[in-house]
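Below: one structure in structure tokens.
A protein chain is absent from this complex, but the other protein chains hold their places.
For clarity, chains are labelled A and B in written order, and residue numbers in each chain start from 1.
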Amino acid sequence: MEYKLDGNAAAGILQAIFPFEMTMAQITCTGCGTTMAMGATAAYMHGMGTVLRCPISDTVLIRVAHIRGRYFLDMRGVRVLQISEEG
Amino acid sequence: MERRTLLGRLTWQLGEVVATRPETPRTKSITLALPNWMGHRAGQHVDVRLTAEDGYQAERSYSIASPPEEQPRVTLTVERLDDGEVSPYLTDELRVGDRLELRGPIGGYFVWEMPVGGPLLLVAGGSGIVPLMAMLRHRAAIGSTVPTRLLYSSRSLEDIIYHEELRRLDEANLMLEVVHTLTRAQPDGWTGYARRIDADMLREVAWPADQHPLVFICGPTPFVETAAASLVTLGCEPAHIKTERFGPTGER
Partner (left out) sequence: MSEGFIARGFRSRRKPGDESGRLPPGQYLERGFPVLSAGPTQHTPLANWSFSIVGEVNQPKVWSWEEFHALPRETVTKDIHCVTKWSKFDTHWQGVSLDTLLAQVTTAAKYVIAFSDGGYTTNLPLDEVTGGQAWVVDTYEGQPLEPQHGGPARLLVPHLYFWKSAKWVRGLRLVAEDEPGFWESLGYNNHGDPWKEERYWGD
């Protein structure tokens, strides 16, 4: 039983934080160095938070929790995040 | 075609149900009037949130079935999952005049619009047809003749969502071909595919790899993974395949 979804599924919470089209943001993985669109990552919509993983290396790229009106964001797995103003 | 930029962070908004319409025994379309809607692109989805009186909340994502041309009306098509938390509420309880909380549109990655081009291969499993239908409706609305094939897997004839509309689009001969496969039950005289999708079926239906088709696959996770893997072995470039998994049970 696999619970992996596409990065699109996590866009709702990321776009509640960042005022940009986040599925097109480019993410470089610290684990394997691959750069990919956020929409191409593997999203795990765990009940406690959202986890985005690299589809190549499974490295945790981004973790987000939304707790009592506060967002907790860990992006240590992202070497660099590129967000276009144009979407 | 104007490019839309987000004007701010996504926030929850309320829509009013203006119409509901059963599509198949298990699916229903719900049309909402959304006063604060900024428009959307074909293939995007919304997050729906239900709150009970004691504060309990459930949230699920649903693809938008309507094309951008129908804004500020937005239609969702929901499949009722028996053990679902949100879908039975949407299909059985929600009625015209009710309000529904949602945020969106979400998901520029899984979008088709004219600049994206083609030829297009759309592969749908069950309710995975919904975002692909938005793409087909948008394609028809703009009069596009991008060569397009839809391979649509359903359990039986009565489970085909938008069956009549797809037949009309197919017959209008606008470079669109619709191929059905019925996996559990077929009507008498059925000459179409009668099994789950596999590499052989995709080899027969898909554009040849040397035409560099763009592929959108949507449906339950195992369906999406089988289709994507098969297309890659048939020579399709992974970068040209976009997927939208609905999860193991189909409810995201």
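Going forward, a residue touches a chain if its C-beta (ideal position, glycine included) is under 8 Å from a C-beta of that chain, and two chains touch if they have at least 3 such contacts.
Predicted, not measured: the structure shown is a model, and the values here were computed from it.
Novice: Out of B:69, B:98, B:158 or B:237, which is the one that touches the chain we can't see?
Specialist: In the complete complex, the chain left out is touched by residue B:98.
Novice: Contacts of subunit B with the missing chain: which residues?
Specialist: That gives, for subunit B, the contact residues 12, 14, 49-57, 85, 89, 93-94, 98-101.
Novice: For subunit A, which residues touch the unseen chain?
Specialist: Looking at subunit A, the ones touching the missing chain are residues 1-4, 42, 44, 46-49, 51, 53, 58, 60, 63, 65-70, 72, 74.
Keep this in mind: only the chains that are shown with their structure count from here on.
Novice: Between subunit A and subunit B, what distance separates the C-alpha centroids? Give it in angstrom.
Specialist: The computed centroid separation for subunit A versus subunit B comes out at 23 Å.
Novice: What does subunit A use to touch subunit B in their complex?
Specialist: On the subunit A side, the touching residues are 1-9, 11-12, 15-21, 23-24, 37-40, 45, 85-87.
Novice: Using the touch rule from the top, collect the residues of subunit B that touch subunit A in their complex.
Specialist: Residue positions touching the partner: 3-11, 45, 47, 61, 103-104, 106-110, 221-222, 225, 242-245, 247-248, 252.
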